[in-house]
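Below is one structure, written out as structure tokens; the observations come after it.
Rather than the whole complex, this shows some of its chains in their spots.
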Amino acid sequence: MTDDVSPTQPNPEDVTQQTAATLTAIRDRSPLVHSITNYVTANFIANTLLAVGAAPAMIDVAEEAGVFAPVASGLLVNLGTLSHQQRDAAREAVPAATAAETPWVLDPVAIGALPLRTELATELVGHAPGAVRGNASEIIALAGAGAGGRGVDSSDETTAAAPAASTLARNEGTIVAVSGAEDYITDGRVAMRVGNGHHFLTRVTGGGCALGAIVAAALGSRGEIPALHAVTAAHIIFGIAAEQASGRAGGPGTFVAHFLDALASVSPEEVASGARVQVETVHEAARGRA
Amino acid sequence: MTDDVSPTQPNPEDVTQQTAATLTAIRDRSPLVHSITNYVTANFIANTLLAVGAAPAMIDVAEEAGVFAPVASGLLVNLGTLSHQQRDAAREAVPAATAAETPWVLDPVAIGALPLRTELATELVGHAPGAVRGNASEIIALAGAGAGGRGVDSSDETTAAAPAASTLARNEGTIVAVSGAEDYITDGRVAMRVGNGHHFLTRVTGGGCALGAIVAAALGSRGEIPALHAVTAAHIIFGIAAEQASGRAGGPGTFVAHFLDALASVSPEEVASGARVQVETVHEAARGRA
């Protein structure tokens, strides 16, 4: 396969239309997003899902997670505060989700620096995630290409992580999203660069976590929308809500409240017209060895 | 006992007066509410208790919960994220609360669909709760009359759960409250229907959890106020604060902040004059077999 014959290369108009369609799908279908996630941002994740039109259910004990994942519309596995309980729950829920064709999203928070969660992320990513979302250092670490960062901060630039993202996407047959000032979303052949967002998102905890939840909601309600488009749409919706909120906020504290308001009120037309997205083909050199 | 001779049937004026008295009692006595609750909404529960005038203490390890429940004014057991640790803590705290006459409230989050928590709720409800608060599908499941819903959403209407609520209240000698667009609160003989509230409460996580906490605060400070009135008052106070907040909010995010402001500022006169409540006798047919 060479770049110039890729059958899946969309144009920007496709992307914006699919973004509007993804938001409409979330609101029409109200996907139930089963979340195994950290306690620091669980409230923000739940409120993000409710605001955008989805429904959260935080079920993270082993005896329940395997029962619940198959009936959910989507599953989010966020490794932020990785208790023994949650490790057991993730190991039950992920295969159950895969077997039931519930799309699931891996958010490998702070891997690289911490062996325990790096090992679990490496184990889980082999179970056919619908998407992987992380910052640059996390994606590099998951692709086996680097040593990771200083916790949840992103110390690498998005662009530096693009080759790792493409390699990981191709190796695992998934969508990989690298979050940063610019987001990079790829299936290993085509990549989207999303420029929406606001720097306030770096001054509140859980921005990335909430984005991962919207990705799960998008995959859990996408219908005929291609997965790459749905994941990209989640980033655009998230970024535009942040932009709208920034104009009403006096700082990071009031920003959080206005961000949730904006997620609830932003229209399909606004996400289509406000999208700042570039589509590109992944070059051979950037693909790495699959 | 037949309906027309029920000695406990209050009139709506009693209800509104007792609602004002309940709010005054919470603020005068500042009940310490021991909470064993989920990590998703624990912050919101604690801030709700502080805003309304009570004091929270989240103590959920077994070695501490049994020590603390007897010295608290009230105990809330919310099954939202049911760790092994919390199961052990609840099994210690509930009998200790009952022995010490600390009123306790059961919030059987998402039972029905999930066997593990359904079993624990069924076990705990036999320990003389002061009140049980849930949505329709949870109350139906706890009464043994249905299979429950899709997590924390309410897929049944409040009215459909009324017979189950009455049966459960009579069997366990407790107050049962079904939350929904209209709330239904009953001791099995008399029922209150509360119409206060706002749909924003369905767009933020933890509304029901916070209501359960206010119920515990009301029971923990009620003095001579009858328990049915105190539980009803909690629902009215909660609903009126939501109504006041909705007028200041631009969406679900700002709503949360204004809701807490309203809980802190709403007056006894406002909750009395704003109450939308109907009192009814529970008919034989609706009582079920006790």
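So that you can tell them apart, the chains are marked A and B in the order they are listed, and the count of residues begins at 1 in each.
Note that in this section contacts are C-beta pairs under 8 Å (C-beta built on N, C-alpha and C of every residue); 3 or more make two chains touch, one makes a residue touch a chain.
No experiment lies behind these values; they were computed from the predicted model shown.
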Shown here are 2 copies; how many are in the complete complex? 3
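The definition used in the following text is that only the chains that are shown with their structure count from here on.
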Mind checking the centre-to-centre distance between subunit A and subunit B? Centres are C-alpha means, answer in whole Å. 36
Note which residues of subunit A are touching subunit B in the complex, please. 32, 39, 42-43, 46-47, 50-51, 55-61, 63-64, 67-68, 71, 85, 248, 256-265
State the interface residues of subunit B toward subunit A in the complex, per the touch definition above. 38-41, 43-44, 80-84, 110, 113-117, 150-153, 202-206, 249-254, 256-257
